[in-house]
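This part shows chain A:
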Amino acid sequence: MKYLLLSTALTLGAAPAMAETFKWASTTDPQTMDPHAVNSAPVLGFLNNVYEGLVRRGKDMAVEGALAERWEPLGADGWRFHLRQGVTFHDGSTFDADDVLFSYERASSESADTASWFSPVSEVRVVDDYTIDFLTNAPNPLFPSSIANFMIMDRSWAEANESVVPAKDVETFATRNTNGTGAFQMVERQPGLKTVLEPFDGWWGEVEHNITRAEFTPIQNSATAVAALLSGEVDLINPVPIQDAERLGASGAVNVIRGIEARVIMLGFGHEADTLKYGANAGDPNPFRDARVREAVAKAVNVPAILQTIMRGNAEPASQLVSPAMNGFSAANDRRPAFDIEGAKALLADAGYADGFGFGLKCPNDRYLNDEAVCQAVTSMLAQIGLDVELDTMPVSNYWPELRADNYDMYLLGWSPGTFDHEHPVRFLVTTPNAEKKLGSWNFGGFSNARVDELLPMIQSEIDPAARQAMVDEVTAIYQSEHTYVPLYVQPLVWGTQANVSVVQRPDNFFILRWVTKG
Partner candidate 1 sequence: MALLDIENLTVEYPVRHGIFTAVDDVSLTVERGEILGIVGESGAGKSTIGNAVMGLLSSPGRIAGGTVSLEGDRIDALNAAKMRSLRGKRIGMIFQDPMTSLNPLETIENQLIETIDHHLHVGTAEAKERAIRLLEQVGIADAPNRIKQYPHEFSGGMRQRVVIALALCAEPDLIIADEPTTALDVSIQAQILDLIKRLCREENVGMILVTHDMGVIAETADRVAVMYRGKLVELGDTAQIIGQPQHPYTKVLISAVPPSNKRIDRFTRVDYAQSGTPPKADIDLNTHWLGDGPARQIDGQAMLTVASLNKVFRSGGGLFGGKAQENHAVKDVSFHVKAGETFGIVGESGSGKSTIARLITGIHKPTSGEIHFNGDPLHEKPKTGEEILRRRQVQMVFQDPYSSLNARMRVGDIVAEPIRVNGTAPSTSAARTIAADLLALVELDADAALKYPHAFSGGQRQRISIARALASRPRFLICDEPTSALDVSIQAQILNLLKDLQAKLDLTLLFISHDLPVMRQMCDRIAVMRYGEIVEQSGGEAIFTAPQHSYTRSLIDLMPKFEPDRM
Partner candidate 2 sequence: MTRMHAFLSSDFFWKFKRSPVAIVSFTVAMILILSAVFAPLIAPHDPFNPGSLNLMNGFSKPMEPNQFTGDTFWLGTDDQGRDVFSTILYGMRISLFVGVASVAFALVLGVSLGLLAAMAGGRTDAIIMRLADIQLSFPAILIAMLVFGIAKGITPVHLREEMAIWVLIISIGLSDWVQFARVVRGSAMVERQKEYVEAAILIGRGPIAIAVRHILPNIVASVLVIATISLALAIIAEATLSFLGVGAPPTQPSLGTLIRIGQGYLFSGEWWILFFPAGTLLALALSVNLLGDWLRNVLNPKLD
């Protein structure tokens, strides 16, 4: 729904931001201030400035201690966290293991969106005020990093304000109020309009920023945001529309900060579907069951051209389901099929589709950067090898239901690993769908490979990095040779800031205030 919100431009006559006040804008307003109610990047990203977890990610995405000073594995049974002492919440109450236990209960409760983080957890045991154990069913080397966004809430505060459980269908006190331990505390909240943070004097950490007040304004329309940035109304916008990045950078008045997001954009197929559902050949047997056809698609899509024009050279081609910045990236398999029309045609011919065929491509038009344009481009590229694509684009709120109902022959998907580990997409996208084990829940096409299913648990519990990587490489090799998905590119990350502002951009696209300096 990008185009719902209209391009606009530079506005003047607005008072320039005061030196110590930092204003930033992003497309979506965090829909709640409750750290456990919704598991979405805007919410978690924003609340990372207010709440803190046991661990957190550093500028390089490395996991480092936050409310936990250190932690060690309890053999194969789980992890022990030694909590930081002398930490207080914004309301002054002190932080201890009980708050962690409470937060665990809260975050893993049924109405919490974050429950899945704790599916491996069998029990949480408070050892003493500043020691707590998370016991897991199986060895879980990645557990600490998987709870980097698990934010700690004060039990007394939550109970006093009847916000013991997160909720979506009613408003709780925690929906609009916060009480974290983070470097910033919330002083004003106008949902959808404005949220104001101020530094928390009692913060335990070392202050790197020079901000006395920070205002966040959601501006759905990124081009409007550009205008606001140019006019000095805001100090930072995220994202900068990629078509505008070049000019912005050239203008000199502002910095354009480019990075690689964790999100990989790919094409998916109906692996199980017996017949095509759309286009000229609707009802005919489904060619995409044949790996050669999927490979033909991979060869026929001219990714460099897409990056060159639509992405304006801001994105990197993707060879696998994660970007190189992610843990477990398979360097061994860092090759993607080259653009090769003839090769593609040959493959189609092998598969018995020399004259091509018609089918339907589903695509969101408000979910990923220029998603609709990319799908159009793919459509015309596939036309070159005789595939007559019927493109159907729609808002994301219609899109997911369509995919869940298997209303597609081919679809566009973007995936950003919540754990920043290759295991994540494998678990959600490649393993055979299995409801009770919560596996393959986004594997719409129903791809199934016994070896992959076999490897996943081993990967999850393997402690030794080298051995683990070997298994990840094997999985990667499998889904690459099967062309389960056709990875296209890693979505770029483009921020714009005032020239006098320095920030740190992480691949998770979280904006961390405490690293901001201005002037």
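Structure notes:
The rule we apply is simple: a residue touches a chain if its C-beta (ideal position, glycine included) is under 8 Å from a C-beta of that chain, and two chains touch if they have at least 3 such contacts; residues count from 1.
On how the list was made: all candidates are chains of the complex that A comes from, given by their letters.
Just so you know, these numbers come straight off a predicted model, no measurement behind them.
Candidate 2 is the partner touching chain A in this complex, chosen from 1 or 2.
Here chain A touches candidate 2 in the complex through residues 1-4, 6-7, 9, 223, 226-227, 241, 243-244, 246-247, 277-278, 282, 302, 305-306, 308-310, 360, 365-366, 370, 372-373, 376-377, 379-384, 389-393, 395, 407, going by the rule given at the top.
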